[in-house]
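Sharing a structure with you now.
Some chains omitted; the rest stay in position.
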Amino acid sequence: MTLNIGVIGTGAIGRDHIRRITNTLSGARVTAVTDVQPKAAEETIATYGLDARALATGQEVIASRDVDAVLVTSWGPTHEEFVLASLAAGKPVFCEKPLATTAQGALNIVKAETALNHRLVQVGFMRRYDAGYRALKSVIDSGQIGAPLIVHCAHRNPDVPERYTTDMAINDTVIHELDVLRWLLDDDYVSAQVVYPRRSRHAFAHLADPQIVLLETAKGARIDVEVFVNCQYGYDIQCEVVGEAGTARLPEPMAVPLRVGAQRVSAILTDWKERFIASYDVELQDFIDAASEGTAAGPSSWDGLAAAVSADACVAAQGKPGAIVPITLPERPALYV
Amino acid sequence: MTLNIGVIGTGAIGRDHIRRITNTLSGARVTAVTDVQPKAAEETIATYGLDARALATGQEVIASRDVDAVLVTSWGPTHEEFVLASLAAGKPVFCEKPLATTAQGALNIVKAETALNHRLVQVGFMRRYDAGYRALKSVIDSGQIGAPLIVHCAHRNPDVPERYTTDMAINDTVIHELDVLRWLLDDDYVSAQVVYPRRSRHAFAHLADPQIVLLETAKGARIDVEVFVNCQYGYDIQCEVVGEAGTARLPEPMAVPLRVGAQRVSAILTDWKERFIASYDVELQDFIDAASEGTAAGPSSWDGLAAAVSADACVAAQGKPGAIVPITLPERPALYV
């Protein structure tokens, strides 16, 4: 009854998922591993004491008879190929974001899965598994604050390396809001606009930072997302939903309230990896549970496509300050309703 | 040494100012009163036991020898006339907002005061006297959060009567943010844009509610002001300033933290009159203190003009959803630097 998982890509996130499958989660084990660096795959097997084989390619992993389900944690440009191959093999596949590096790639996957008329793909949008976002969604769905009209968000990092470029504010940063807000509101985006405040002196000269992304949804809600990746003070994710009868906020991460040195103080996280760490466990357990039943749950390839299309529009809006760029999704297949 | 004040207009706010001059503040007394309803002036004198005369017109009040300073709390369209007359008489004058009902009217006052080369006018923007805004400004000015880049604001009322129209969201509501944010940031606006979220079902059909006003400042800061006058849950003023090194928020009004009925609870005010009640005392004492020295402090006629010009642009932006409307002030006279 144990699910046999094959892992494609043993970089940081791949190894982290292998660790949690092996030591923390229930109902699965890693039986096959591959990496573009064959030595990395073998070292990973040794490090975690896996009873697994190191295979030469992702395709071999997918084809392997002792692999029931696939984890794609390789380089982004390879995702589409491995997800499509998993679909062809009829095996559940968990794919780290992005599902594909282009909207067309994501659409190819949606079409392949739609042809099967059976969900097999889960995309690695972990925020949907965060206890705080889940509690917030539960409050919204309860009707306590009425229909959502406005969402105010902030996505702040203490700093970013020099290689972080202006478009990465969308593709690597706001991409999380793009997914989680669709889910939170049960809605889709229809337009995007980008506003550039005065640039922080802590940002590298080539980077527009902070930025504000304005979104409009099909139901008419308005969203503002402040993206500020050199905010200095911490990794801070804010989300306030304004409804017709009240407001609800994403809870702050747990912190010990102190009184010291003439201050009431609570620590703010500085490392993004700690912020959603618990949600990775829940996310992957959800994959294991669904895959054990031969299917997939959670963020779908349709969600991956929606995120890709929306992100493309936001990047386009970055290039035309003040302009309102429409966001148009293809018709949603019944499989994803 | 006691300042003799003449009051023009004994409506609710006029009587309220008379009460605080008489019972609460120090260094002034009301010696002359007028109202368009002569009986109202006499009743006010009786109610507060004033040793004052009821005069027939505002002009008589201004001209009266036992009036050292003037309080203009009459109907908005009369403000310009009475402020100009006070300037002509060389008497300090406190004018409730608006300073004038048009930008041109405010400009007339600025010019008259500039010709005197001496400040005599204080405009009734009381938020600058609120302890919370003052503490926030003190934090910003201390440099703790670095240069301000973004300001997120919300101005929420539980509900409004049917006569409240869409443009009043600017002229009666956002007008307070327009003044206080200029002061908070020591900056001016250069453009405005208005965004319309889905209308709340609690708003009358003729009213666009909520609205979001986006402002850009001369220094490049970006401001978003959510105006939501049918938010149902309370009168709630939010202001978060995002600086290069940190953020600072307007403190919440004092409330007793309770634990009852499975909830941690703190009351939110529902009546706007209570929110800034203490600031009216500080504001008017500031007027008394400066007027006793023959001058004026606090929000100037230039600030009144800047608010009027900015509000006009916002109303123009309301009419062109998505458009970015420039805000242009005349050159600032040295008197107001």
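Each chain carries a letter (A and B) given by its place in the written order, and its residues are counted from 1.
We take it that contacts are C-beta pairs under 8 Å (C-beta built on N, C-alpha and C of every residue); 3 or more make two chains touch, one makes a residue touch a chain.
Values in this document were obtained by computation on a predicted structure and should not be read as measured data.
J.: Please report the number of identical subunits in the complete assembly described by this file, where 2 are shown.
T.: Counting every copy in the complex, the total comes to 4.
As a convention for this text, only the chains that are shown with their structure count from here on.
J.: As a quick test, compute the distance in whole Å between the mean CA positions of chain A and chain B.
T.: 45
J.: Can you name the residues of chain A that touch chain B in the complex?
T.: Against chain B, chain A makes touches at 146-147, 149-150, 152, 154, 195-202, 210, 212, 214, 219-222, 224, 226, 228, 231-233, 242, 244-247, 322, 324.
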